[in-house]
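Only a portion of the chains appears, each positioned as in the full assembly.
Every chain is named by a letter (A, B and C) in the order it is written, and numbering of its residues begins at 1.
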Amino acid sequence: MPEIEYKGQKIEVDEDGFIQDPSLWNEELAEYLAKTEGIEELTEDHWKVIRFLNEYYHEYGIAPMIRKLCKETGFKLKYIYELFPSGPAKGACKIAGLPKPTGCV
Amino acid sequence: MADKETPLLDELEKGPWPSFVKDMKRMGEKNPAARDHLRLLEKSYEDKLVHWKHGGIVGVQGYGGGVIGRYSDMPEEFPHVREFHTFRVNQPSGWFYTTEALRKLCDVWETYGSGMTNFHGSTGDVILLGAPTENLQACFNALSENGFDLGGSGSDLRTPSACVGPARCEYACIDTLDLCHDLTMEFQDEIHRPMWPYKFKIKIAGCPNDCVAAIARSDFSIIGTWKDALKIDQDAVKEYAEAGFDIQGLVVDKCPTKALKYEGGRLELVPEDCTKCMHCINKMPKALRPGDEKGAALLIGGKATILQSAFLSWVIVPWMEMKPPYDELKDLLRRIWEWWDENGKVRERVGELIYRLGMRNFLKAVGLKPVPQMVFRPRANPYIFWWPEEVGKNG
Amino acid sequence: MAKVVAKTDIGPPHYSNMLPPIVKENYGKWAYHEILTPGVLVHVSENGDKLYTVRVGSPRLMSILMVREICDLADKYCDGYLRFTSRHNIEFLLTDESKIEPLIADLEKMGLPVGGTGHSASNIIHTQGWLHCHTAATDASGIVKAIMDDLYEYFVDMKLPAKLKVAVACCLNMCGAVHCSDIAILGIHRTVPKIDHERLHQVCEIPTVVASCPTGAIRPDPKRKSVKVNEEKCMYCGNCYTMCPAMQIMDPENDGVAIMVGGKVSNARTAPMFSRLAIPFLPNNPPRWPEVVEAVRNIVDTWIRDAREGERVGEWIERIGWERFFEKTGIPFTEKHIDDYIFSVPTFRSTTQFKS
């Protein structure tokens, strides 16, 4: 299992860079993960997405559907791709510390 | 390549059908990933077990789909397939190519990938099999420079595909290639940025022969058909008869609705009985042709077995004219997606949603008029729902 | 990660740039066609133009080396144009009838068969299998090769009662046309998923896993922060594994292959039909799956012997009745053939009409 070094702490991630233990997630780690997705700085709009994802996940145990994400953040999907070029699943969910999305590819 | 490396697979070099093993070996000599790929497959043949890890989520900038992530579960032993992602490259309508275009694809894939491909995947894309994560963006860039784009994957619109249609088929009732290309271009966003409960597939067949298996494999099947009477050239009928072809036995008797009569050397049709099954036309292409009033039937819900059983698509529009810019069709698609996206559960195909919520809700939401062509037969149960406005106050 | 971002959403190349001139000129104007010899079609247009098509069997899984060789041939005989079919065959498009023979000779040298038209067995629609997929219960390319070696004579000739469409899918996801093919080979699991309780809550969404089960066999197990499976309800579909890597479904000892028959897609004569279970299980026996090859051959042989001219496998079976199908093929009928899923009841024989 690969690891990332972050603030001296070793954190297990999978090959795709998703952290393996969601409980280790925090906002600073998010900033670190963002860099792995090519995002230099997390703006307020980024945070809006990340927080919504993280909170939704902790409330319902699942990632929200994209329609929900767009509705709740008020962002068009295109804009979310601008914020997270690798998209909501690979990009935003990873940064928000959610388990890796599965299912239909 | 060492001879003993893949003793099991070597067995598949024998026999008359072209051997993928021979071919992979050749490629393996040039490309270590192709070699490890074959070796890993040999390992699966030994173990009777797949040696790919679950899942994988990789991609290129700006897209949510088009690349399937894949990692070997034996990265040490097979280092060149440690990361082995596939591209789904959107094929040109009807799978027509110039050799020039094909060679470009090969060149890109020589540079960035394993050199192995599928022409094509069963949705219709060109599948480029196996590239490491670090090559993905560059490979995509190169594809794009050479005029190719990715197809769908994930919960999005999957790459539409179409039969050869008017390009080489006398039966085509609609311009399958143009329609396929037009829809693909119109819905680039839907193809590249997954946003729905699950996948959605469109397939386009020029006539009821359905040479792309649209009715079985697409959530939305567009199948060419006609409205008026099929056309009979009695002289050509005679020629068939003279050539000894058994018109009565092989054509007339097999018409599902007994709409044909063959008497006195003439083949006569009862037009209102014909259900446009194509059989007679298929058997006598020189004598029979579809009618003039051409268009398409639209069907919804086709899919494989997960979760609620396989569905064949079912009719929702018995006949629609199919002329560019296809606005009526596109509007309908958008209304369908809107309803499905609003009401569907995660991983619920549109057909399953209709099953769950009932056709009445679907038809109302997308604004389609119920017609008997939508069903083989009406309901056998009396469990009829009424809209509140249809009944008086309760009590 | 590459820094230059490509142009997105350009879509596929426009097909019109890929069409040979004769196709462009006669687009939508074809009058009729004939099959000249197995694998060779001629389409005649309203103004008399003739387009010859040579259809060539392909393993689908091809290296760029092979693709380039095919291009060489297309350059040599077809002015640099070619196409693939919806069943993954290669089609060379010629305008000059005299070039057909030399092309076929070159193909023969390359070991590529010409055929697949009319009443033949066309290429097998198939999927990834052990070659690239993570949920495969069997391989695809290997089975396909083994079966096509055996059915070869029916690809290169047109001596079957009707078209024969075979499909292979390596797991229940059925990425192919297994559910509507004349004969279908399907990778299946037969044991309950093994749960990795340690990992599950870290890598999977529990509600999603629970919802993934078509039979409701999965329940949350809050104590373990995991799930549990009601073994009696599990029918090994593997859908939970698709949603969650901690629900391991692969089982080399018990995975294998089921065979379904009688499906079709076209609307000709009958409405499209699903394939239906013929043989619930055959073992995975790589590299050549002899039991599977033999089972397919048996069904094909019986069909050839018994069907009437023009009868697809499913039409033949529906005419003689499934009771006769099992009798004539010698395949045992078991409780496993009887549906017990959502739409089972309409498949139960609610009539005294049957053959004794």
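Here, contacts are C-beta pairs under 8 Å (C-beta built on N, C-alpha and C of every residue); 3 or more make two chains touch, one makes a residue touch a chain.
These figures come from a predicted structure and were not determined experimentally.
> Each distinct chain appears once here, so what's the real count of each in the file?
Taking all copies into account, the full complex has the composition A x2, B x2, C x2.
The criterion applied here is as follows: only the chains that are shown with their structure count from here on.
> Report, in whole Å, the distance between the mean C-alpha point of chain B and the mean C-alpha point of chain C.
For chain B versus chain C, the centre distance works out to 12 Å.
> Averaging only over C-alpha atoms, locate the centres of chain A and chain C and give their separation in whole Å.
Measuring from centre to centre gives 38 Å for this pair.
> What parts of chain B, by residue number, touch at least two of the other chains?
53-56, 60-63, 68, 189, 346-347
> So which bits of chain A are touching at least two other chains?
In chain A, the residues touching two or more other chains are 38, 62, 85, 100, 102-104.
> What residues on chain B touch chain C, complex-wise?
Residues 8-9, 11-12, 14-21, 23-24, 26-27, 30, 34, 37, 41, 44-45, 47-56, 60-63, 68, 70, 84, 86, 90-103, 105-106, 109-110, 115-120, 122, 124, 129-130, 134, 137-138, 140-141, 143-145, 147-149, 161, 163-164, 166-170, 172, 175, 177-178, 180-181, 184-185, 188-189, 192, 208-213, 215-217, 223, 250, 254, 256, 276-279, 282, 285-286, 304-310, 312, 345-347.
> Taking the complex as given, what residues does chain C use to touch chain B?
1-2, 4-15, 17-19, 23, 27-28, 30-33, 43, 51, 53, 57-68, 70-72, 74-75, 80-86, 88, 90, 93, 111-113, 125-127, 129-136, 139, 141-142, 145-146, 148-149, 152, 155, 172-180, 208, 211-212, 214, 237, 239, 241-243, 245, 250, 252-253, 255, 263, 265-270, 272, 274, 284, 286-288, 309-310, 341-343
> Within the complex, which stretch of chain A touches chain B?
Those residues of chain A that touch chain B are 15-16, 18, 38, 62, 65-67, 70, 77-78, 81, 85-90, 100-105.
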